[in-house]
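Omission of a single protein chain aside, the complex is shown with its protein chains in their original locations.
Order of writing sets the labels: A, B and C. Residues in every chain begin at 1.
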Amino acid sequence: MNFEEHAAKTCILAAAGIATPQGRLCRTPAEAAAAVAAIGAAVVKAQVPAGKRGKAGGIRRADTAEEAETAAGAILGMAIAGHAVERVLVEARAAIAREFYAAVLPDVAGRCPMVLFSTEGGMEIEEVAAARPEAIRRRRVDIESGFAIADARAMLYGLGLGPDVDAAVAAVLVKLYDAYRRFDAELLEINPLALLADGRIVALDCKFVLDDAALYRQGEIAAAGAGERLTELEAKGAASGLKFIQLEGDVGVLANGAGLTMTTMDVIRHCGGRPANFLEIGGEAYTKSEAALGLVLANPGVKSLVVNFCGAFARTDVMAEGVVKAWEALKPKIPVFFSIHGTGEDQAVALVRERLGIEPYERMEDAVRAAVEAAR
Amino acid sequence: MNFEEHAAKTCILAAAGIATPQGRLCRTPAEAAAAVAAIGAAVVKAQVPAGKRGKAGGIRRADTAEEAETAAGAILGMAIAGHAVERVLVEARAAIAREFYAAVLPDVAGRCPMVLFSTEGGMEIEEVAAARPEAIRRRRVDIESGFAIADARAMLYGLGLGPDVDAAVAAVLVKLYDAYRRFDAELLEINPLALLADGRIVALDCKFVLDDAALYRQGEIAAAGAGERLTELEAKGAASGLKFIQLEGDVGVLANGAGLTMTTMDVIRHCGGRPANFLEIGGEAYTKSEAALGLVLANPGVKSLVVNFCGAFARTDVMAEGVVKAWEALKPKIPVFFSIHGTGEDQAVALVRERLGIEPYERMEDAVRAAVEAAR
Amino acid sequence: MIVRKTDRVLVLGITGRQGAFWTEKMLACGTRVVGGVNPKKAGETQSGVPVFASPAAAQAAVGFDVAVMFIPPAAAREAAVAAIEAGAKLLVVLTEHIPQQDVMRIHAAAARGGTRIVGPNTAGLVTPGECFVGIMPAFNERVFRPGRVGVVSRSGSLGTLVCLELTRAGLGQSAFIGIGGDPMLGTTTRDAVAALDRDPGTDAVVIVGEIGGAMEEEAAEYAALMKKPVAAFIAGAAAPPGRKMGHAGAIVMGDRGSYASKRRALESAGVAVVDTPAEIPTALRRRLP
Partner (left out) sequence: MIVRKTDRVLVLGITGRQGAFWTEKMLACGTRVVGGVNPKKAGETQSGVPVFASPAAAQAAVGFDVAVMFIPPAAAREAAVAAIEAGAKLLVVLTEHIPQQDVMRIHAAAARGGTRIVGPNTAGLVTPGECFVGIMPAFNERVFRPGRVGVVSRSGSLGTLVCLELTRAGLGQSAFIGIGGDPMLGTTTRDAVAALDRDPGTDAVVIVGEIGGAMEEEAAEYAALMKKPVAAFIAGAAAPPGRKMGHAGAIVMGDRGSYASKRRALESAGVAVVDTPAEIPTALRRRLP
């Protein structure tokens, strides 16, 4: 779950005790103008759960209330990475001496958290990594012993920040790591972390991604997250406990398990067709094939359908029963092509044959090819 | 600055380490349905910076995704205490054993913070105070020594909650007080604070009001606050650093100082008229009379205007100069009635007389009476 | 809290624009300003008055009774506590918008140090013909004249208008006590009314109140026992509920702090509550012996 900048700052950094600029969340140009009147020269920043807002024109400076009104007027209503901008964060500007980068993220190879710090703040860390890899300090953390001030000081050793800045940045890194742990972050990044002209260290931006699997124990902050922007059908899928992703193609897909579903989509593409959706009914969700088929068929672009079952844990007879029921109830006008194997196969094939009068294909590739041709 | 329930929970209680139910913030009925699918039986609650949402129909139960869709559909778009409901908090329900009340607020008489606790949670504390005042425990806090576990235990003594609940509630009260101090609360209230059937203590609702005067040092959380919902003109006023409140009357008011402005409004009412606004140009704002007059005149309901100056710190000549300039620029078609006294009076009166050809009234009551009659 | 010309006054923030301006005005009105504070300008003089590094340094060098603050909100707590700890008997806090918990800490320090606080967010104290401390037009003879009516006001601008009305009607003032527009004040309406009741130079009292809080109700309890006549005007009858009317203390929440509650309490106590400020002199005259 992504958090928009303002939520990451007000929930995570504030709780961590990491300073951020004075800011106000505004919905209208008039509110933005009032905010600048209250806090002075500011930046006006689009609030969307996506990066690269600056490049998209979603970040502008405003020295006066009038400029804020203009800036907010331009940004509100923009679309950035598919997200309509509904709110802007108006945030006080201050004189910046230097910009750093700080983050905590999982190190897959080390199977542990990793703290990152760079004196090259303000640009994409991938660009820094490509251009000046030596500018990035990395430190793997033993998750059981934690990350202490001494670890932070060791990371900063030799960067020549000076004792005051060293101490202040080390304190921020420790707080950042503690917040990463406390709030079950998948990613917690401050870029830039600014050293102000007056010596204070302030987080000018913040990216926080909450581990979806930890939501059950992070109920306190979950409501501040942006969630995924879902289409109406995707939300309906989520409401039925189904992971449904709506795509732009015309061949509907119903398969069990994430790997098999992706593969069905791939084979559709391989045969020259375009998949209309991803929809997983893996794990316990295999009992929900009736609702699942309803979703696939509600997608207006669908012209034909592939049902591809390969039962292991999931019983193909149970899944086929749901599909047949949904098919009889919805009476869709589109052709459907089956391939059924694994647990419960015989009963499942018999059911489809008798109730729908359809003969499943022996190979899923053949079922897919037929569906792709039918959609043309 | 009021915080809506979800913001109070995700920013303040989460940072304080006080548990809240799993929740999701939703903008559409489909999102609400998906949230219930994810978290189970829930309450759907209108998010507005106002109380008594339940009585207004802004809180409903939903056991299924379908019920959540219906409930959210009914609540979204409602208006509660003048606020359009744009978002609902969908929050997991749990079996509740008891409901308590806990709050920290300023005790004006003691000039110090006061912690409140009551075993009668879930109702308005004013109603409890009226019906069963003995059910409310109050404890003044010496702000320099703070509020410790021992203080909390002393408050709970004799309530018969049992040792486990006693300890858990005491811990919550200490955390609540610490959050009150840390986040410069004007009010921090949990009602109800629930003892669940499984023994956990969970905050089911939360009200947090941030001291506006402390905003400068609470920049980290300010963006999570709801701000005041302002009319377009009020926001324009705020953008000029002016406290403007738009009312439904027809006699515009321009006076210096909060007390004198309120009094001018009162005298308008006393004379049978209806004031069109509150607008303070007290303190340093006295130099902004030009912008201020623009605001007053932009209010479409205004049919006449009273300008009432009583200069002390504020110089009436400076204020009159601004008014004359604005009047000459805007050329309004409505009549204006002046009363001017105190610092700079002679120059101010001469200015109004010469440039506008208007003779100020000796007494503000007479100016007001004339304006009220002109507005009829 | 009636200031006298014998009171030695220390101006905190004396070298700022407002501090310097009002120090001149105070000196011109007879106020015994003995020094000012600005740690960065210690050793200099301002308006002929020595500048000290701290209230403690001022106390040691010249001694002071009253401190008055021209200090911005973010620095107010520290400055106030320093003045209290240096032994101020009276501290006049002009500053508006001090965070509430800082205000509580100032009050806690004052309670420990035995200092009386006036304010925060007051326009100050005036003893017409004698001296003043704050930002009131004490020098304006159309507004203030020496006399025997004591005025207590939450608002500076409205208090000025009321004194103007009194002066216009030939009623001079024994003292003007601006208690401040904040919700949590060191000196309440009741405290100020009681001080005027005890003051031999005061024959009658005017309460200039506002909606919000319960100070007028408390003062009414005291006024019920007074022999001196009391008149009152309460601002905010026409204010919409739930919104702060400029002053942080001026807000009606539910029934609390309402105009009706205050008027009812004062009238029950025998106070003459008038509808407009211009009616105050008449109302007072009727009750004066």
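Assorted remarks:
We take it that a contact is a pair of C-beta atoms (placed from the backbone, for glycine too) under 8 Å apart; a residue touches a chain by one contact, two chains touch by 3 or more.
Just so it is clear, the model here is predicted, and its values are computed rather than measured.
Displayed chains that the missing chain touches over the full complex: A (touch as defined at the top). Set against the missing chain, the residues A:96, A:196, A:214 or A:298 yield one that touches it, A:214. Touching the chain that is not shown, out of A:58, A:192 or A:257: A:257 (per the contact rule at the top).
Remark: the omitted chain is touched by one listed residue; of A:243, A:325 or A:355 this is A:243.
Interface note for the absent chain: among A:26, A:254, A:268 or A:293, the touching residue is A:268. For chain A, the list of residues touching the undisplayed chain reads 106, 108, 111-113, 126, 142-144, 181, 184, 186, 211-214, 216-217, 243, 245, 247, 255-263, 265-270, 275, 278, 280, 282-283, 310-314, 341-343, 345, 363-365.
In this section, only the chains that are shown with their structure count from here on.
Both chain B and chain C are touched by no common chain. Across the assembly, the mean Cα position most removed from that of chain C is the one of A. For the pair chain B and chain C, the distance between mean C-alpha positions equals 27 Å. A separation of 58 Å divides the Cα centre of chain A from that of chain C. Each of residues 216 in chain B touches at least two other chains.
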